[in-house]
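This view holds just a subset of the chains, kept in their places.
Letters A and B mark the chains as written, and numbering starts fresh at 1 in each.
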Amino acid sequence: MTRLPIFIAIAATLIALGMFAYVTDAPAYAGTDSATCNNCHVMDAQYENWYHGGHRNVTECVDCHLPHDNIVSYYIAKGRTGMHDVYMFSMGKTPELIRAKEDTKQIIQGNCVRCHQSTVENIMLGPQPFDRYCWECHRAAAHGQRGISIVPYQDSSLYPTK
Amino acid sequence: FMKNQPAQERAILPQIVEVKPMEPDSSIWGQNFPNQWSTFQQTKDNNIKTTYGGSEKFSHLAEDPRQIILFAGYPFSKDYNEERGHMNSLIDVRATKRLNLTPGDPKETHATCYSCKSSDNPALWQKLGLEGFDSMMFPEMTPDITNPIGCANCHEAGTMRLIVTNPSLENALKAQGKDWKTFTRQEMRTVVCANCHVEYYFVGDKKILTFPWANGTRIDQIIDYYDNINFKDWDYPGTGTPMLKAQHPEYEMYTADSTHFKAGVACADCHMPYVRDGAAKFSSHDVHSPLLNPQQACGQCHTDVDYVVGRVNEIQNQVFTTKQSTEDALIDAITAIQAAAADPNADASLLDQARQLHRKAQFMWDFVSAENSMGFHNPEYILKILADSTNYARQAQMLAAQSVNDPALLETGIYDKMDPKPTPAP
């Protein structure tokens, strides 16, 4: 009897969360669909360029942006960076220029090597560490050439030009 | 993605108020486009200086008194300041001591000087025609001009398309067989600036605004153009050189195969980068030095913003010191030609060759100096121009000495020895 209100409260909370999850499609954020990342239009450019780049057939965002050495570090990183992104976005703190942070870069580098290990074996070896990011040379591999629009036309039914 | 957007969220249509063609009052356009209008208004109050540019109205003459000597006999030796944001255009053109407002003076300033300063112009040009506009006197035109640069200088009302509004630009493009109506959007993002940021001169007594581009927009083609029509802006005092003055040839310099131009980058990419209001992007209309907002201006293309800003610095310093050496060479040459010209026995042909080289060298220097990026818009081209200019200036001095057979005219480093240095007229 005295537990009923608590039960109701819990049920209500669950229903509310469920509704929230359903309406906002929040579980998608637990998945890997690249379109999800693009829910935040602040990353349109990265999405668009990935979409048109060579890697789309073989990668989703998380293939590069989350560590894949084991499932624990995968979800820790996912939770941490995900919460960071959501917080910054929701609080309107999105910086003018979104840039991969240093630890993000190390995660990415690990992933380049994960997939391309046999290709880069020769060059990664040696008594001195390989001290550069792959995309210092492969500048367009991930997100295309910066700043230069890869869609030179616009949808004239939506954006008439006259 | 674009399909998912509800149509009414789109920026251009529908518009809250209807803007009539060539509406001079930007605040009316601004009701439809509050972001563009509010950023545009910021051009009024910018006042930060960068190493070589920025928006503070410092005097170029005080900063580098060599220019007082180089412009002797011409209004630029009286008053020549760093330019500021677009909203200041009217205040600044009316305040400059370069204006000659003496009624009836043969050199009285024409309304042509308003050409690039007001959003009233497009309507006035339509009403009066280019000739009608330019043949009026400056004070005569003043009452009709109440708005500084504004939306109507760059946009077509309604469609917001970028357009050529200055009839002189239209003519200059035509002279090259070009029709801007065929240009792509990305091209217009550069060409729209050419309404104003270009070298120009005034034709005839009616002072018709003209761009000297019939042969092309490269420095040698422009010099050829002026030489062919025997044009001069003024006679240099004491040397008798028929001089040319260069003005803000940003467009010509940038489009001369600069590395960014060849890579497809437009003026607006750097000077009007996209900024965000919430999730929507728009072009910042707060046009100023990109060094004041390099994250936005350069960061879209360059990951390492510190690196590119460092490069600008490196390039500008190199251009600045080279430009000063050229100025020293010009001053040495001018001093020699003055001495030779004062000598009635001077060999006229040699002296004339000296003057021709002085004319050419100084215009080349001015083309770099009056350009407002201190070399960044096209570093290699600009440094080559300075190398050639110095070479011609030195040869001018040598010819002057030969013309009077007097090696004493070969003194160098004259400006350095000057004490005190010249100061701008108070």
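FYI, contacts are C-beta pairs under 8 Å (C-beta built on N, C-alpha and C of every residue); 3 or more make two chains touch, one makes a residue touch a chain.
All values derive from a computational prediction rather than experimental measurement.
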item: Whole-file subunit formula (labels as shown); value: A x1, B x2
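Note that in this section only the chains that are shown with their structure count from here on.
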item: Contact footprint of chain B on chain A as seen in their complex; value: 38, 41-42, 44, 47-48, 94, 96-97, 99, 146-148, 155, 158-162
item: Chain A contact footprint on chain B (complex, rising order); value: 1-3, 5, 7, 10, 12-13, 159, 161, 185, 263-265, 269, 275-276, 279, 295-296, 299-303, 305
